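Have a look at the structure below before the remarks.
In this view, the complex is presented without one of its protein chains, the others remaining in place.
By written order: A, B and C. Residues from 1 in each chain.
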Amino acid sequence: MMVAVKDRVRFVETDLMGVVHHSNYLRWFEMARVEYLRTANVLLPDLIADGILFPITEVQCKYRQSAYFDEMIRVEATLADFSRAKLCFAYRVVRETDNVLLAEGTTQNVFTDDKGRVIRLPQLYFERIEAVRQAENGGVA
Amino acid sequence: MMVAVKDRVRFVETDLMGVVHHSNYLRWFEMARVEYLRTANVLLPDLIADGILFPITEVQCKYRQSAYFDEMIRVEATLADFSRAKLCFAYRVVRETDNVLLAEGTTQNVFTDDKGRVIRLPQLYFERIEAVRQAENGGVA
Amino acid sequence: MMVAVKDRVRFVETDLMGVVHHSNYLRWFEMARVEYLRTANVLLPDLIADGILFPITEVQCKYRQSAYFDEMIRVEATLADFSRAKLCFAYRVVRETDNVLLAEGTTQNVFTDDKGRVIRLPQLYFERIEAVRQAENGGVA
Partner (left out) sequence: MMVAVKDRVRFVETDLMGVVHHSNYLRWFEMARVEYLRTANVLLPDLIADGILFPITEVQCKYRQSAYFDEMIRVEATLADFSRAKLCFAYRVVRETDNVLLAEGTTQNVFTDDKGRVIRLPQLYFERIEAVRQAENGGVA
């Protein structure tokens, strides 16, 4: 299943070259990742309350076209790889008005306890995420 | 006593008008505030470990001149008002090369426990900050 | 007239005290200000294309309650003072679920040419903004 969020490019997200600063795409990826997990009823504050952290261990992004202030963008997330040890998302950022691809990328995160030791995701959370991963797409949120 | 920090304007801190986005000055204020407290040997991680939080309750800033990418800036902090209930800093941001004033502002913060209830700063920390406040300036850090 | 935008608190907007960093409220103010001007059909890229810049000259914010990750917030903007020389907005940030006031503040901006010289807003733009200012509220966008 693919989960998407839409947002409008903020003024503060631009830089003096007149386009969105490349670091902000990672923040947009995060919005889509959070929404994906929300769809699975996995809320990050619940994980943290259970003593589970989820640090990003790897990220990559290819930038295809610039994004500009005030444009509506859509960020799509799919789960590319998933086990109780790690979570790998793939993302596409598209301009909402004409579906032009602006960027695509991936993130990987692991799960750790609050001492930073790697742990396995509890079965309850695993099953919720797995159910969404296997679901057919019922339309973009 | 006045405590100052210097830094170089980051590319990401600019916006499409070609100057530093106004929200970043609050982040620069924070760097000077942290440095002031460090001078007093009051480290924020120690406060947090002691269960003391220090939320900002008020901020104001007047912008005098634009700051540009790659300029060296100096942020000066002085303690304008101080009790065991609150901490009020005054700041000046100046361009390092010619001492032109770019912005000036103030912040106020209180102290709370981790439930958000207002508390009084423990005497130990109070005395350390008070000692720096009363010290003559021995030069800019 | 009051114009509002809604958004969800981003993970990246929090800090190690577990709440939204105070500097982000200025960025939320900006989103509401942009939306207000859009309602008036005043688009910032058009102003820039006309050689008109609109630097923030003053900002103040009082923080009432912390905002937390993933909460829906609503940012309301009204025009507090307006002439062809300056634009003063007042803002309220409320938690969408229960309308609790999180912060309130103001910004002032002037208009300049691309050399930074203060100018007066052209009549066309002035009239559009004035029309929205005087309009009765027809509901929150």
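Note that contacts are C-beta pairs under 8 Å (C-beta built on N, C-alpha and C of every residue); 3 or more make two chains touch, one makes a residue touch a chain.
If you're wondering where the values come from, they're calculated on a predicted model, not measured in any experiment.
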item	value
Among B:27, B:64 or B:120, residue touching the chain not depicted	B:27
Among C:14, C:57 or C:112, residue touching the chain not depicted	C:14
Where the missing chain touches chain C, by residue	11-12, 14-16, 18-19, 21, 23, 69
Interface residues of chain A (partner: the chain not displayed)	16-17, 19, 22-24, 26-27, 30, 48, 53-63, 66, 116
Residue ranges of chain B at the interface with the undisplayed chain	7-8, 10-12, 27, 30-31, 34, 38, 43-45, 68-70
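Just so it is clear, only the chains that are shown with their structure count from here on.
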item	value
Centroid distance [mean C-alpha coordinates] between chain C and chain B, Å	25
Euclidean distance of C-alpha centroids - chain A vs chain B, Å	33
For chain C, residues contacting two or more additional chains	27, 30
